[in-house]
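One protein chain is absent from this view; the other protein chains keep their places.
Labels A and B are assigned to the chains in the order they are written; within every chain, residues are numbered from 1.
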Amino acid sequence: MLAYYLDLARRSLARNVGLTILMILAIAFGVGASMTTMTVLHVLAQDPIPQKSHDLYNVQLEPRRMLGYQAGQEPPDQLTRLDAETLVRAGKAEHQAIMTGGQAAIEPGRTDLPPFFVDGRWTSADFFKMFDAPFVAGTAWSEDDDLHAARVAVIARELADKVFGSIDAIGKTIRVEGTDLRVIGVLDAWRPQPHFWDLNTGSFGKAELVFVPWSTSRELKLGHIGSVDCWAESSDSLALGASCVWVQFWVELHGAERVEAYRAYLEHYSDEQHRVGRYERPVNVKLRDVMEWLQYRKVVPSDVRLQTWIALGFLLVCLINTVGLLLTKFLRRSSEIGVRRALGASKRAIFVQLLVEAGAIGLIGGVLGLGLAWLGLFAVRHQPTSYAELAQLDLPMLAATFGLAMLTSLFAGLLPAWRGCQVTPAIQLKSH
Amino acid sequence: MLEMKNLSKVYRTQMVETHALRGMDLEVRAGEFVAVTGPSGSGKTTFLNIAGLLEELTGGSYNLDGVDVKSLDDRARSKLRNEKIGFVFQSFNLIPDLNLFDNVDVPLRYRQLTRSDRKRRIESALERVGLASRLKHYPAELSGGQQQRVAIARAIAGDPKLLLADEPTGNLDSQMAREVMQLLEDLNAQGTVVVIVTHDPEIAARAQRNIHIVDGVAADLERGPSLVKTA
Partner (left out) sequence: MHFFHILSTLRRHKTAAALIIIEIALTCGIVSNAVFLISDRLARTDRPSGVVEDELVDVRLTGIGTKSDAAAVTAQDLVALRALPGVKAVSSINMVPFGNSSWNTDGSRLKDDPNGVSVGQYMGQGIIETFGLRLVAGRDFQPGEYVEFAAAQANPSILSSVIITQAYATRLFHDENPLGKQLYLGGKEPQIIVGVIEQLTRPTDGDVAEPGSAGFAMILPIVLPFTGGGHYAVRLDPGQRDHFLATVDATLAKVDPSRIMLEHKTFGAIREGYFKQDRAMAYLLIGVSLALLLITALGVVGLASFWVQQRTRQIGIRRALGATRGNILRYFQLENFILATIGIALGMVLAYGINLWLMSKYAVPRLPAEVLPIGAVLLWVIGQIAVLGPAMRAATIPPAIATRSV
């Protein structure tokens, strides 16, 4: 029966090509625009580390002075260096990592390759296992290395290829900001999106190419990139005792009990800081897991959300338009419908027949819409935004495009098909 | 096989009530060939619509081949219509962008038949109306008489018990009209009950039984010496 209805649909659509094309185009453009924006949204709002995003938590403390205090404020997004170093040394969570972003000059020491700049991360040993960093050679450094400010580094394969010509870089020396560091690990290509552990260096930017132990980076005074927020004058805002927040701190905790226990520990720590006079504001501790953190920091640019809504509004108008056109199309065929009803077609049979016709438009519109979405994403990829290259159609989005097109056209077809099947055979024939 | 008792049909709008049929009693038995006549507005088209399950009755009862129509929902009525009744209309009402084969196919599609079953019935129906050679042609390529014959083929392809025709010769010239009437008589001879609604006294004269509807009430007419000269 479906094959019969598809055949009838084909004939009907061919009978009035202009109208058919109009309806298909309306669906295609509506779906294309919507899928372009929704794919971008989907890509930007994705979970960067789905296998353990509920177990990784960002830590926030409230170390600021009373001046300017307002009840209900959020604590700063980052920690002071003193707080972070204390917490990482205390080691109360299953894993914890202190970190910040930096930039470093690399001197390959080759005449054919002048010095260049890369983004780096200054962090502690746990970083790599906490975030499932993929090693292609070697390992991360040890806690001991952290303690002794070892002159070691983990580099990305891109950097290894560039400086050493291959990923076989373990044991070799790389000159970072004028100091030789020994390469002990090489990371495979790794680019979690968003760049959740530090959103100050660009939410969707490229990944870091060199990782150096925190203690080492402080000894070598390696440069810092990111945001520094001070509430009191400091001669050196990156100094240990400075009243500035610029350090990120992440912990790994499994299970609600451990999370609560750690939260209690942080509150206890804040109380202690109060007692010694370092903290002035009321205790305000926040533990947010990865998705909560991304939502809190509004990682998805509001322009992207706005564009998605605009596209959906456009789709809505296309849908209404299609309803109207389908209605006229079906009602024009009242006499044919009347004949079929007289010959024994039930209302339901006519309803299904007309709905199949609407669905056929959705199918063709979906194919076209897919092409338009592909074009749209092509245009997005050429935008000068940090997330441009992520705008790709993956399989779920591809299926969603068809789903949306079919859903739209079938939904649009409901009212017209219902009206169409209400055509009473008697009255129609009388008018003939 | 067609039994109407005290049948009434009322059309209600906001202001006006129209009694199209009033307390009609009618029985048509197997094998009969009935002509239904009456002036315009008499209710004969309404009668046809109700007999053909195209409209619902307001009062009374209607029994078709043993089935009481009143209790049926749309699906059941459509099914009954599909299986028991064949329609022939004044303006043929063939679907223009289907060829003859597909046109006759339409009512069969609403049954659970296999492809070969349908093919057999279609070919045999078109054979009976003498148009088997033009299976693949389109209605636009046929004369009026031929189109009506296709419509008849469509009506009989499902082996209906009852054939309802609304002015079947109204749009045909006298030669074609004669051909169509001959066909209907042959079908009746083979066992199908035929009920024709018509203005034309000549057509009415060919029927075995005449029913006259005036102001919503039906009455049998005696088939005595005809009031009208036959041709």
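In this section, contacts are C-beta pairs under 8 Å (C-beta built on N, C-alpha and C of every residue); 3 or more make two chains touch, one makes a residue touch a chain.
In this text, all values refer to a predicted model and were calculated from it rather than measured experimentally.
Although it is left out of the displayed model, the omitted chain contacts the following shown chains in the full complex: A. Considering the full assembly, A:I310 is the residue among A:A14, A:A189, A:A264 or A:I310 that touches the omitted chain. The residue from A:Q103, A:T139, A:T173 or A:Q392 that touches the chain not shown here is A:Q103.
Considering the complete assembly, chain A touches the hidden chain via residues 19, 22, 26, 29, 33, 67-69, 103, 105, 107, 114-117, 177-179, 221, 230, 232-233, 235-236, 302-303, 305-307, 310-311, 313-314, 316-318, 320-321, 323-325, 327-328, 331-332, 383-385, 415, 419, 432.
What we mean here is this: only the chains that are shown with their structure count from here on.
Chain B has its Cα centroid 67 Å from the Cα centroid of chain A. Chain B contributes residues 45, 49, 52, 54-55, 74-75, 77-79, 81-83, 85, 87, 89-91, 93, 95, 97-98, 106-107, 109-111, 154, 158, 166 to its touches with chain A in the complex. Taken in their complex, chain A has these residues touching chain B: 1, 4, 11, 15, 335-336, 338-349, 424-426, 429-430, 432.
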